[in-house]
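Every protein chain of the complex appears in place save one, which is left out.
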Amino acid sequence: MSIQTSIATPAIQQQYQQIRALTEAICRPLEPEDTVVQPIVDVSPPKWHMAHTTWFFETFVLTPYLSGYELYHPRYSFLFNSYYNAVGSRVQRHQRSTLTRPPLRDIYAYRQHVDEHVYQLLQQIRDEELAELLPVLQLGLQHEQQHQELLVTDIKYILSTNPLLPVYQPASQETDARGSTEARFLEVPGGSYTIGYQGDGFCFDNELGVHEVRIEDFQIMNRLVTNREYLEFMEDGGYKDFRHWLDEGLAMVRAQSLEAPLYWLKQENEWYRFSLHGLEKVRPEAPVSHISFYEADAYANWAGKRLLTEFEWEAASQVYPPQSGNFTDSQLLEPLPADPAKDGLQQLYGDLWEWTYSAYHPYPGFTKAPGAIGEYNGKFMINQMVLRGGSCATSGSHIRTTYRNFFHPDKRWQFTGIRLANK
Amino acid sequence: MSIQTSIATPAIQQQYQQIRALTEAICRPLEPEDTVVQPIVDVSPPKWHMAHTTWFFETFVLTPYLSGYELYHPRYSFLFNSYYNAVGSRVQRHQRSTLTRPPLRDIYAYRQHVDEHVYQLLQQIRDEELAELLPVLQLGLQHEQQHQELLVTDIKYILSTNPLLPVYQPASQETDARGSTEARFLEVPGGSYTIGYQGDGFCFDNELGVHEVRIEDFQIMNRLVTNREYLEFMEDGGYKDFRHWLDEGLAMVRAQSLEAPLYWLKQENEWYRFSLHGLEKVRPEAPVSHISFYEADAYANWAGKRLLTEFEWEAASQVYPPQSGNFTDSQLLEPLPADPAKDGLQQLYGDLWEWTYSAYHPYPGFTKAPGAIGEYNGKFMINQMVLRGGSCATSGSHIRTTYRNFFHPDKRWQFTGIRLANK
Amino acid sequence: MSIQTSIATPAIQQQYQQIRALTEAICRPLEPEDTVVQPIVDVSPPKWHMAHTTWFFETFVLTPYLSGYELYHPRYSFLFNSYYNAVGSRVQRHQRSTLTRPPLRDIYAYRQHVDEHVYQLLQQIRDEELAELLPVLQLGLQHEQQHQELLVTDIKYILSTNPLLPVYQPASQETDARGSTEARFLEVPGGSYTIGYQGDGFCFDNELGVHEVRIEDFQIMNRLVTNREYLEFMEDGGYKDFRHWLDEGLAMVRAQSLEAPLYWLKQENEWYRFSLHGLEKVRPEAPVSHISFYEADAYANWAGKRLLTEFEWEAASQVYPPQSGNFTDSQLLEPLPADPAKDGLQQLYGDLWEWTYSAYHPYPGFTKAPGAIGEYNGKFMINQMVLRGGSCATSGSHIRTTYRNFFHPDKRWQFTGIRLANK
Partner (left out) sequence: MSIQTSIATPAIQQQYQQIRALTEAICRPLEPEDTVVQPIVDVSPPKWHMAHTTWFFETFVLTPYLSGYELYHPRYSFLFNSYYNAVGSRVQRHQRSTLTRPPLRDIYAYRQHVDEHVYQLLQQIRDEELAELLPVLQLGLQHEQQHQELLVTDIKYILSTNPLLPVYQPASQETDARGSTEARFLEVPGGSYTIGYQGDGFCFDNELGVHEVRIEDFQIMNRLVTNREYLEFMEDGGYKDFRHWLDEGLAMVRAQSLEAPLYWLKQENEWYRFSLHGLEKVRPEAPVSHISFYEADAYANWAGKRLLTEFEWEAASQVYPPQSGNFTDSQLLEPLPADPAKDGLQQLYGDLWEWTYSAYHPYPGFTKAPGAIGEYNGKFMINQMVLRGGSCATSGSHIRTTYRNFFHPDKRWQFTGIRLANK
């Protein structure tokens, strides 16, 4: 992780306060019962997210830097350490999904306890130590922002499994359709592009190793693929025609009898989708979301186009730098249609993570940090595909054009979408 | 189900009140988060037990008998009907373990709503209708008592999976050892015994079909097998020696690397067990509990004895009629050692369900009641073994010497124990 | 095992020769490739059956009784010992289904080698030793007869998985329908019947423990249920209606989408079945075969009847002693329709094993023989149901009215059928 240490104490304290508060705001609409379940292995209980992000600060900030700090609870380090892999003994064969204790109210108390001690530390720390501490604190906050996105997607999944179809928050007016934006393809000239993070703020280790990559001329679609376009693919038998699919994608589609994106439900011949606003009709101009890499790739094949590589995406972001996006800051938590009034490249930032046809591998010269923090990214560099640009569940302060998100190609519970390239 | 209808309205109302109150008393020490999880498929979330028993009264008592009754919630019948097997549609692929809504407080409200309407019904019902209603009401109460036992065993299992080893209730003084009671074998003379329920109170359909069974002379052990005795089996390599085991039992023991009863844990060379009082040392004179039929049978083989058949057990109960036992009424929720001061047959009632070497099959002339209530027992009459006598988690008013409980031979989370026969 | 030792040497030698020859006759139509596969875990490769039965004689007859005998191959004991359960080391993680070596021709050589030494032993053995040897030899032959039945059913299953639908042997004229035999119910008077083997020939240990069982009056169907009758059940939605089914049976039917007996196939609206004669139309008057206990029980429920217990079956065989049956001796290897020209109880012997509603449990006083032979029956006495009467794949010399066969209630690849009782 790379970070400059010029941030003043009050600034970091304010940033800490805001980010920590957002986590609790996200969880506020939940019942205690909602925070304990794990319907699929990808989804963690919200309670666990709240505790695990707190454990990070206790372990890497308070224990080493605040002298005399005593752990809130001696077993919490065991319970909320996501890195710990040892096989449990017999009575303790727990899984995250059966951890009913500590109850949610204790997790809030744990958060408060740690926050108060972090503030205390920031008051008393000497400047030399602060320089050393700041990168760790910054990493903890970036880490918490990542878990905020997971909180949103995990809550959505948890509520979707309930036949009562609970509403997390009512729909905003802004999420209504804005009308149709025509699909166009914008030129990105070939040549040598510099890939990787070169700034002086925070970035993850997987963005380092700045290097040149040669790109051929190509065209990038001006917006994300819409539900309307995706429905054409569905209605054309797209899920049934093996010619569009990678073999493992086809196997997944058949084994799970998939015929639509995640959360879609057909009722009386009309498509609905479950969202954080409850069940609602599919809005044609909104970008298609909650699709796997396999579906994105099959759609592209059907459309006679292809997905971008992560290098083409980053090159395009240099040609058409994104200014803003629909992030968590909008509090909509659903992607918006493109704006028909706008020219140029839209939705590169926010709305939905864009699947690229690039495997999540190390950049040249990638090295892992020593110690536990070194496990952060490198050990996942196999069998996953890179996604770029952030989503409506990402914080605007968290994203960069060099940011590399990554998921297995079959995952659908994230806010994922499709951007096409044309040769 | 057989039931006499001479019970007066105030009596049934009081009985209803007491039984319904016990369910809530059992759940009182729980956090809302405890009531939602399902660590193994055998265990149901406590919240579900509370709602399902209530659904029974709503569906079979209020809807048909209380004119103008409106359902508390139109979807609860779907959520809390254990009989309903249809495959859920896509968004609704719920399992009991992810049903975070309705929250626990709504379940309490649901219970109160149904209880109030049952009281209202009992006030206004005419005598002719009461005669028809009483058997259904009685069945609902018996059903709730069965779920009370499951609540206790499921709560124990849920808490046991938590590394914090939570205490459900502190240990009582009475559960301390009383000293050792010598094992003796009491004679039961051979001959023809009448099996099945012949009284005029309530019984389940599986106890009917009274018939004669011929028994050979045999001897019955005066008490349950103790932890001390079972430890000898363990220390003699009992879990490793294939000669003691049924083949499928051996496969289970090997696949799960079993070497002790459920909830046992070895720490620093000493055996502990998780109980509703938290983790405690294994008490040598208490009866060994939470063992499968396979372990009971292997122990008996090792000891050169055998298990009783259910007919032998019922015959013994005619020769040595049990008077009392350690039931939920004692509020101990753990089995007690036998009493060294007593002669004769002990622990036939209460403490632990006793595995018999009898498959759970229909008695001659068994017929299922028409309708949903007919699904109560008959459809489970395969691959399960009969257990007799009730346990410390059974209500004293629920048991009879003809009562037939049944579980698959590999199950260990119930309060099960071992009684030996000698040829 | 109980056996009288009055059999003369030439008689046993001739019996040995005949039984061993039948095994090879059963395998003669096979290709070497047919003898090596194991499409489901219940089915063993024919090559393995041929070797395993030979291993029995080598291990329990030649090694202890023929001085100077050397094992045919030092590893065969490991390969062909069905009792051996140890976990294999890494290179050797074999399963029966990948044991391509030794090739079939070596197995024939192994059989010949062992046979020659058995004859040599019989020539030279002294009378006192013969008395000790005969029970073992007899057990080996009974064991081989059991594997002959498995050979027939396993070969049928193996060939059925091949899209070429290979013919094992052409159909005989005798298997054609004989016309319809009306179903009638014959009286069996209630009372006390003696159950178990009392003769002076061979029997298995599970038939011993002769004891009295009290039976109520009942009626037994005069023949097996036919395909025509079973089709009525199917066409009445029998496989879909949960009311007929045990719960675990229903779960199996749904999980496997069952809608007909094993080997049935619908083509152009007509039912065919795969048999050892290839694919043929379902013959309406032949008894329905290859059904599970669950299907037998569901059919009986649908018909308003029930299955017999094993004690009722044995009692009926005392009232209506069977004289003959369609066994392997007929070389038909398929069940025949009942004979409309005959009165009385038909098909009690042969044609199809009849599922009873009795769990396979020990008789009173059951004891296992010491040593490996003691593992023969006792360790399987859980979760299995008793079948009676033998089938078209059983040798006539192998069956008795006290013979207890047993399979799990979900098994369908044996020659199993339905006999009904009426209260």
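First chain written, first letter: the chains are A, B and C, and each begins at residue 1.
Simple rule for what comes next: a contact is a pair of C-beta atoms (placed from the backbone, for glycine too) under 8 Å apart; a residue touches a chain by one contact, two chains touch by 3 or more.
Small disclaimer: the values here were computed from a predicted structure and weren't measured.
Note that the absent chain touches A, C when the full complex is taken as a whole.
In the complete complex, the hidden chain is touched by one of C:Ile12, C:Val37 or C:Leu276, namely C:Val37. Which of C:Leu71, C:Leu186, C:Ala251 or C:Leu265 touches the hidden chain is settled by the complete complex: it is C:Leu265. Here the missing chain is touched by one residue of C:Tyr110, C:Phe274 or C:Trp413, and it is C:Phe274.
Mapped onto chain C, the footprint of the missing chain covers residues 31-37, 39, 47, 75, 78-79, 88-95, 97-104, 158-166, 263-265, 274, 279.
Panel shows chain A; residues 85, 192, 211-214, 216, 242, 245-250, 254, 293-294, 357-359, 361-362, 364-365, 379-383, 409, 423 of it touch the chain omitted from the view.
To be clear about the criterion, only the chains that are shown with their structure count from here on.
Contact topology of the protein chains: linear, an open path with no closing contact.
When each chain is reduced to the average of its Cα atoms, A sits farthest from chain B. Top-ranked chain pair, ordered by C-beta pairs in contact, is A-B.
Each chain gets a centre from its C-alpha atoms; the one nearest the centre of all protein C-alpha atoms is B. Per-chain Cα centroids separate chain A from chain C by 60 Å. Per-chain CA centroids place chain A at a distance of 47 Å from chain B. Mean C-alpha position of chain B lies 38 Å from that of chain C. Under the contact definition stated at the top, not a single residue of chain C touches 2 or more other chains.
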